[in-house]
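Below: the structure, in structure tokens.
With one protein chain held back, the other chains of the complex are shown just where they sit.
Every chain is named by a letter (A, B and C) in the order it is written, and numbering of its residues begins at 1.
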């Protein structure tokens, strides 16, 4: 079992995540996407724009072209959740081959909480100090006693693969874990979520910090289009359709028409006189006077043209 | 957690394997192979022959067309080895959602053995009675005490996902496990092997007994062509090439020529006078007098013609 | 190659999809979910409710417990898109083993369209009759001529694996294709989408019709929570936050409070006098007079309580 390496991020009391190696980054995503879409991608001249487009439209295969390999050390109960992500390649420390080391997870008082009444699988609510101390004492008792017994059986020559069966799941284990970026983002999306168990979240967050460095555009796009934002079900959408006043929706579309005009103007500056016709073409319905007033207000931000158009059609569908 | 269902095979002291459902059997293998090979398979008129041919030549995809779903209950340390087979679909009992039950694995005295000195990951050699009793007492002590603490914390309202971290890996867990026949056979090949840990072997053997019933020809072929038999490495082969006298190899080939003749005769009976020419055509070199003596001896068995030819060419390569 | 079987759904001019076998349905999803969540699922007493809950919260593994096996016949260019779904098991008709048959896809005039200018990978706009006839004539010309040459080379004894290399990708091929429900739904989500190529969409739709029969609740939930409804990105969400008037959002939440009250009342009927307090508890802010008016209006529909609560918190986050 490894002690904390210099370049690792410490997780929980004795665990860590360390990026051992990686292959490619944002550049590799773009490179492989351009093979797929050939000349078709020439207009998306900027890497960031292309990566955002791929993420928004769930073109996932280019993200599979980037690979990460981590060295991680975590309690067994965390490893048990982690291993369910089946696309990863894993080499784990084996207690059949090697001896266990006296390293167990003891929860920090801040993370000893009550069972959530709302969420079957969560925690909620501060536990009093006395109960916290009891929890800690119990973790220590079982860890110490089980390791004492394990050591005695081991010295007596009992088969390691059998003796290890009395060790609790807060024992630390260790592995090499390799996965591609698409599946790694999916892992982080699930395990850095507020509903994930705290003890796996710290490992997921640590991996996330490496991803952010190696593939910053991909990371940003994943946040903007998959993790953040919101989804409405068919049922919820139908309620919104009934309840959102048409006037409000038209106002939002009007606003998008302004943003579209500003964005197109920013990409390729045009004459003053061409701006109002451009705005009309984007679906704007303000009079030229109102247009001039709003345009001069300086409040119109520039955005991604494709995305604004997609947004406009979503708003349309709510009407 | 489930008690032993009626139709389950008991494994270890409290575990089991139960076949919940399956899709297809030997017939489904044949059906899908015939789609692939079209008219090309018409000569392999018998299902058993086709299945053996597919297995011998590692045409694995038809075996993927059969699916098995098992309900299993096993200790956590067994589940941890099991889960590494990544093609399976799994639904496991969750200790975040549900309470643990007081069910722990206590090894039978017959399976408490010493660490193998030869095999880093095995057991070997009888342990004396006193040590066995000590092992059993220790398993009981840790199981009882950890469950007592777990129950107390649970009642005090501590989050289940945290309290469970003190339970040892001999605690029983439970899952639904679904896999296709190709990957299931691979699992059984590894886990019913003598080098696998005893505690997972019993589960693998139980699943094997179901496979044998559902797809008997596939099971038989897997034993004959993958599990049993033997493999010589390039290095070993080169030693055999140097050391096996050519005379011995020629005798074996001669013997195969007789078997081939008998097999072809058995498939399509021929006139007495056609037998010696047929034998010569199979590479036989005995004189007609010797042929008649041997042929009349009644010791020549009938085999699969294709396989005998493949065998003959292997022997040739050793010369 | 197979002719259209009796129980198959015809697709395109000569292709089909046929459900060969399946394992489990809605019941199998529920069965495996209950193993995972143990007693924790007891309150979700109804199968439909549980399945909808699992789908809404992306608990995907129970849907992997259902398996489908299809027999399909489609043009090679369709098979080439299809095969990229890597979780499936496939046995395809092999042109190395077997002879090709004279079966080519000829597009129906209704589906001969222009290249879309907007969508790099789509069609758009009616083609005139003359061009349609030309397309059809060309498909026929290349198909006929290539098959003529293929047949001649085949008769001359040229290796099949080589001769087939001149056949165009509108040639029909055929396979057995087996996948689990989770991955099958993902396939249908992508391939029955309006952006998918028409020629694969008909096959996806045919498979969808089988799924609907075998697992109707899962199908319905997939439509409601994954396919239909809408997603707003982080960027779009921030525009909505700026532009949706707080008053409008409060009105929607008010409406949800009424629906919640009605739903809870429907699950467990209460006294008249308890209704207004119940409504207040759900976050309602109308006065008792307004409450009585609205309540008596009979316009309040009953919905899923959990989902309404989730919806309410989404609306809250937009404020």
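Keep in mind that, in the parts below, contacts are C-beta pairs under 8 Å (C-beta built on N, C-alpha and C of every residue); 3 or more make two chains touch, one makes a residue touch a chain.
Remember, it's a predicted structure, so these values are computed and weren't measured experimentally.
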item: Sole residue of A:47, A:64 or A:205 that reaches the chain not shown, by the stated touch rule; value: A:64
item: Omitted-chain contact residue, chosen from B:130, B:243 or B:273; value: B:243
item: Per the touch definition above, residue among C:96, C:129, C:213 or C:270 touching the missing chain; value: C:96
item: Residue in contact with the excluded chain [from C:112, C:184 or C:208]; value: C:112
item: Hidden partner chain, residues of subunit C it touches; value: 75-77, 80, 83-84, 86-87, 90, 94, 96-97, 105, 107, 111-116, 120-124, 127, 131, 134-135, 138-139, 141-143, 145-146, 149, 152-153, 156-170, 197, 199
item: Interface with the unshown chain - residue positions in subunit A; value: 1-2, 20-24, 28, 31-33, 35-41, 61-62, 64-65, 67, 69, 71, 89-94, 97-99, 174-176, 178, 180
item: Residues of subunit B in contact with the chain not shown; value: 37, 40, 56, 120-121, 223-225, 228-237, 239-240, 243-245, 248, 251-252, 255-256, 303-304, 307, 311, 314, 317-318
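Quick note on the criterion: only the chains that are shown with their structure count from here on.
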item: Homomeric contact subunit B-subunit C: same or different residue positions, threshold half; value: same
item: Chain located farthest away, centre of subunit C as origin (C-alpha); value: B
item: Subunit B-subunit C separation of Cα centroids, rounded to whole Å; value: 38
item: Euclidean distance of C-alpha centroids - subunit A vs subunit C, Å; value: 25
item: Subunit A, residues touching no fewer than two other chains; value: 120-121
